[in-house]
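With one protein chain withheld, the remaining protein chains of the complex are depicted in position.
Lettered A, B and C in written order, each chain numbered from 1.
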């Protein structure tokens, strides 16, 4: 059984982006996930976001762990290198890739099991390093690939398909990210492409670690009535706290916002994020405040979505390391070697 | 070089606890840590706390990972079993021990490297499981045993002895614990035995996971001027948010507190914790609030100490599992075996 | 398949499924054997082509004279015909679309209708099928009816359109009396239940997941106090495999019988802790349900390629006790034995199952249980024993078998000691003394020799006169035995030795010494079992000839026989 590649039909009339590429150029192999799986909607949003930003496909690096969610990289931008690593360890591989080539747009895709169970340590430490990475969790509250065990994000009281009730409190990626120091933190829903695409674009443009926790229901194992991660439940308790528009560098902000309503955040590349809060009390620039607000809403059974925290001034891994501008991977080893002339001086210390 | 056991001299006049044991009975081997190491003060406080609570020494189980801090179990309650596991994995071993024998008083001792670097995943998941464990982090901001590298709790801008400056934000165990769902969260300082001993007693009596993050300076690698984990720095920015008295079940609360000032928390075994907040605004019963308050103070360079959060009603691992009262380890396997009589019925399903 | 089994006919089923949840083809292979052969065959007599995608591949697998059944609703290309195969088309989709509502129901019922057609062609007993359906859907009688409807639909179509039954029909027999159909993971879980295991910690991974699932389900029926609802067990879903083995070691240290179940990647992650268990001498039971490696490999295919990595798991000089069940019956037996051995030897014991044994249903004799069976808790000192002992040292070899006495936490201050993965002396005190270290390592070696005498012996079948031996392990057994019959027919008689445990006992050494040449059959590329034999016995590897089959499918007798024949051909100088 080999991998099934999607038949490619070029319509001459398809819309082109700044690079002259169509949406097709950002697609990948045909999905082998279950029909209706939330993950496939995330894939579609990613295709859209990369296309809209006109990222050269070969400059994308797609990384993942293991899980249904971790198969996503096979389904978008087939012109980019992809890497399915081992379970829970994508953050470290992404760190290495980003360290080696700072010109890559690294996109890491993970699941709730992959990130919050086996991968919890690496997930937290990647955030702490603030490497330049768009990190998506396709969060369905279960281990899809191993057939429906609760993951660490399963809510207390949620029922498995087999009837078992989860007793433990969930690990919430957004709260975890606030504690661990991530500099761009968002939550969204696979069913809300209108919200998801601008978030992805903003995350790709954010210089540093950008987390988007995407609620992405598992139709096969966690879409029943007693699940708190089903489509129905998610739609019901979904509450956008911040609406966001992404405005690319060249463009002007065209929509008119009411005075005081909109808050503009300028990213390193000149893009602007226009945030419109649904609640005055919320401050997406304040970590302490964000935690409190989100946690309180969770206690009330509501989960807030949108860009929940952002620090546009943060310095990413290479800034902190003062790495050269050129990708390290592009420096030829012989150009880095100090050569025979330097050796006597070096060895003098050991005489 | 063998292990050096402390010369034992029994003074007949030594004070005895309810079991007729003296403090000596709660001591351990002689410390091989550097003179002045904060960890040794933590050991002393542990001896005191166990003695005051009159825990039968053999009922204590001492567990740790690897590091200078993880050597602590060798230095107290020599009548208890101890286990030095592998680096960063004590939480899982403690989970197994607690699962097997719920009558043990498990005390886990770790370092900031052991818990927040390599052990981050296990640390978070043990909290999530809310197993009955007193968990101490002897936090010095460095890897002591491997000679002074920054750990994940090193503060941004802190200088290593060799001059290197840490650029990454710290992982704060208290904020992490608030996010991960721990049910008893405290911070203290190895130099403040008056605060530490009651916290340890309360933690031992709390039914569930009790974290105490103890700032415990490393005199050899992290006690210099430019360190934010030195004795001097810690003393200066140390700010008790909540003062606590521990009142054992049998005793009455004897001190008179001003109206409104004190807040009483009743634990499962009938002990009372009397909390006196230094700031009205602070609510140690509210996770969202606690995070905000602590985080804001950290931003101001102040670290709050005392019992910062407690949920006395939480259900611990065995409550959630509905385990029998008797320790599983005390049930003889043959008493658990369904025997030949049950077999035909079981096998009928496979016919 | 179960219906064939109920008819008293030996049967074996192998499920081939891809590593995803839906969408890619799955197939299921059944072997029915009057001669009771239960290995995989090399060709297929009756093939049901469920997927248009794989039609060509499916057709190619059918043996000459065989039968292929397909869904004739959709046209198939004429190129794909074979003269030597009887191709029967049944318009199943069309029939089901007519008879049932809803996409899901239609797809499901199509598969059921196939079974009906098969029943007609193979002459299966419809009453047996009805009874099975009733048992399966006891709580949902509506489903029984729907299924039966589909069955009859297929049955009727086949009966009317083709000459039924085929020559390759299934005759009722009595060969399965006293037997059950069970998979190895369920059997192993039952063994854990019977062994009195109380703590299970694991992280889900194919193909081991169903082991802990089954354990939980057995416990929920046999280990819950009816009145109070209290549980005599605690199963913890760990955050990963490092945590799972840590929990097992912690629980064992505290005195419970504890275990985990995993597969290759989990073993790799557990290796640091395995060395800790070896060096600190803590019991632990692990089930490694092997799948195809390296790395993620083929997670839904079978292999025996973790032999070396388990035997020597962890850095430093370490060695671990391994048990090799060959079928679900031995999964049950070895599970129980593993706990006894782990406690007796105070060391981790790994039960080396595989996907074929663990996840496929096997026909095996009903399990038996002797109520007088003695549980071996090993050398544990309680307060009463400590009263009688003058000076106890946790790591002292007082009995000369390399096994020291241990104590459990929670009991007595005199039993207190410190468990550590660093250097320690006989009294468990920290030391860096080189002589003490060397003595400790030598005692562990002495314990290893003791272990060789305690583990299950090999299954040996020797006929005086055979110059060659066939040595194998685990799920290769059935194919090996069948190949041996084949080769005996070609005047190549062979003695047989199936290894059941590592360290290897003297019985195995004897077998190897008695045979000039031994063929070592195993499912991996590198001849791992052979390496282990050479390393442990120091015998000349030239006398061992590897037969290696490692494409991820259960071994067939034909491939074993040709592997052996290839060696003998090479012997003859060209």
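One rule holds for everything that comes next: a contact is a pair of C-beta atoms (placed from the backbone, for glycine too) under 8 Å apart; a residue touches a chain by one contact, two chains touch by 3 or more.
Everything numeric in this text was worked out from a predicted model, so none of it was measured.
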**Asked** In the full complex, which of C:164, C:308 or C:486 touches the chain missing from this view?
**Response** C:308
**Item:** Sole residue of C:147, C:268 or C:360 that reaches the chain not shown, by the stated touch rule
**Value:** C:268
**Request:** Can you work out which residue in A:18, A:35, A:253 or A:342 touches the chain that's missing from view?
**Result:** A:342
**Prompt:** So that we can see where the missing chain sits, which residues of subunit A does it touch?
**Reply:** 1-3, 57-59, 61, 63, 73-74, 78-86, 89, 91-101, 103-104, 121-122, 125, 129, 317-318, 321-325, 327-340, 342-343, 346-347, 350-351
**Interface with the unshown chain - residue positions in subunit C** = 18-19, 264-265, 267-269, 271-272, 275-276, 278-280, 292-301, 303, 305-306, 308-309, 312-319, 420-423, 432, 434-435, 437-438, 441-442, 445, 524-526, 528, 531, 534-535, 538-542, 550-553
**Message:** Give me the subunit B residues in contact with the hidden chain, please.
**Reply:** 1, 32-35, 66, 68, 71, 84, 86-88, 117-118, 120, 143-147, 149-150, 152, 220
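FYI, only the chains that are shown with their structure count from here on.
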**Item:** subunit A and subunit C, separation of their C-alpha mean positions in angstrom
**Value:** 39
**Residues of subunit C whose C-beta touches two or more other chains** = 239-240
**Complete:** The positions of subunit B in contact with two or more other chains are 121, 125, 129, 321
